[in-house]
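First the structure, which I've put down as structure tokens, then a few questions once you've had a look.
All protein chains but one are shown at their positions in the complex.
Entry: chain A
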Amino acid sequence: MRWRAGETDSRTDTTFLLFSGCVYGNECDVVASKCEHSSVLLKGLQSSMMSEGSSFMKGMILGGIFCLVMAFFETFNSGTHSEGREHLHHHLKPVSKDELQKLSESQMSDWTLQVRVYCLIMVTPKLLVHWATANDTWSKHCDKSVFYTSESSKALEAIDLQEQDEWARLRKAIKHAYENAGDLRWFFVARPTTYAIIENLKYLVLDKDPSQPFYIGHTEKSGELDYVEYDSGIVLSYEAMRRLIEIFKDEDRCPERGHALWKTPEEKQLATCLKYTGVFAENGEDAQGKGLFNKKSVSSLISDSMGQNPADVVEACCSDMAITFGGMSPSQIQVLMYGVYRLRPYGHDFHDSLTFLPPNDSDND
């Protein structure tokens, strides 16, 4: 390439090339406008550097470099579009014991009322055995538990959504739950293959205001998107539900039936829709930073810990206040119920500031 002075390219050519350079940058919506302004400067540069066949390459390179530089600076500045990233609690922990002890009796009783949970359990007849187990065990600890099914089963009661598509079914269930919430303000969405300790879920959200948007669980990353893993349970506050219902009306940003050739899993679709409303996924963990939401079974986690931390298996494995486990058979779940709610050493008492009573219609807890 030879740079020759004195020859000018057409204005439209250079502007187009600078824009095309912008395609390489991530933050193009905002940066493109900056590119426009800078193109005026660069045009001046171009006119002095011109050469015929190489103007295309020069434009591409200049545009690309410029946009990358702008994008780089953008991530350091806290501009209006990065407000979401400043969300203070990407890692969500329960209230500390000290804080709990400082509270008054009336505040305690307020919180006990506020922290009630509506469980949405998404079932299918294929999962009948797990459906029956969830029905018999942990779902009784929810303040209200509703089973939403793809098609009805004669064996068990559920709300028949008559919908085979999982994302559409989830949307319908969420709408139904929001409309029937009564005065319940926290929502837990799970499949019956997940086991949940609802009291520990309440402990996690005890001091969080449900009129703020919360979307909690075990978070994973897919490219730019942080989402809550479905298999370990999803927690939504009333405000998050309200915003979801709103964005469901937007067929462009949150379509009911996907337009893509391949199906995006519902957990990612949910995260995307919520992100448009300014709600971001938060990882639920205990005071020591151990994850509270697990998609693996207890024995699987213990087994992993035996390999990784043979000196301190139980300590390193799982939280004392764990909320969910997954992939457990019905008989393992019945043993887990006994292990959580009954089996304990005499004399080990915990002075928890709140009391949750056993449900009326169950045993083995």
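Just so we're on the same page, contacts are C-beta pairs under 8 Å (C-beta built on N, C-alpha and C of every residue); 3 or more make two chains touch, one makes a residue touch a chain; residues count from 1.
To be clear about the criterion, contacts and distances are computed from a predicted model.
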| item | value |
| --- | --- |
| Which of "DNA helicase", "Glycoprotein-N-acetylgalactosamine 3-beta-galactosyltransferase 1", "Immediate early response 2b" or "Phosphatidylinositol-glycan biosynthesis class f protein-related" matches, in UniProt, the chain that is not displayed | "Glycoprotein-N-acetylgalactosamine 3-beta-galactosyltransferase 1" |
| Which of A:K58, A:K202, A:R243 or A:K275 contacts the chain that the document leaves out | A:K202 |
| Interface residues of chain A (partner: the chain not displayed) | 105, 136, 197, 199-200, 202-203, 298-299, 302-303, 305-306, 313-314, 317-318, 320-322, 330-332, 334-336, 338-358, 363-365 |
